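Apart from one protein chain that is not included, each protein chain of the complex appears where it belongs.
Then we have subunit A:
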């Protein structure tokens, strides 16, 4: 399973990705988690199972959701509090919940 986080340039979410990987390790989950620039959404939609968006790019929601729906990939905006706290556990939960 691959979880992809997208933000403006893929830099700020990469900090969160590290926390999420740790959380996944603790739970002994086999997941791949990556951070990318939102410009890469087309490519990432092809092999991602879940897409999460940084809250700072939620103004692009409409177009990005449309693309994800076309590819049938679940998508959501990262909870702002969890994003702020770089709460890897909580965001991992959000991703896993979406996949169900």
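Basically, contacts are C-beta pairs under 8 Å (C-beta built on N, C-alpha and C of every residue); 3 or more make two chains touch, one makes a residue touch a chain; residues count from 1.
Rule of thumb we're sticking to: contacts and distances are computed from a predicted model.
A.B. asks: Using the UniProt record as the reference, specify the protein name of the hidden chain from among "Succinate dehydrogenase/Fumarate reductase transmembrane subunit", "Extracellular solute-binding protein", "Permease IIC component" or "Molybdopterin synthase sulfur carrier subunit".
C.D. replies: So, among "Succinate dehydrogenase/Fumarate reductase transmembrane subunit", "Extracellular solute-binding protein", "Permease IIC component" or "Molybdopterin synthase sulfur carrier subunit", the name matching the hidden chain's UniProt entry is "Permease IIC component".
A.B. asks: With the missing chain put back, one of A:8, A:76 or A:96 would touch it. Which one?
C.D. replies: A:8
A.B. asks: Counting contacts across the full complex, list the positions on subunit A that touch the omitted chain.
C.D. replies: So the residues of subunit A touching the missing chain come out as 7-8, 11-12, 15, 39, 54-63, 80-81, 83-86.
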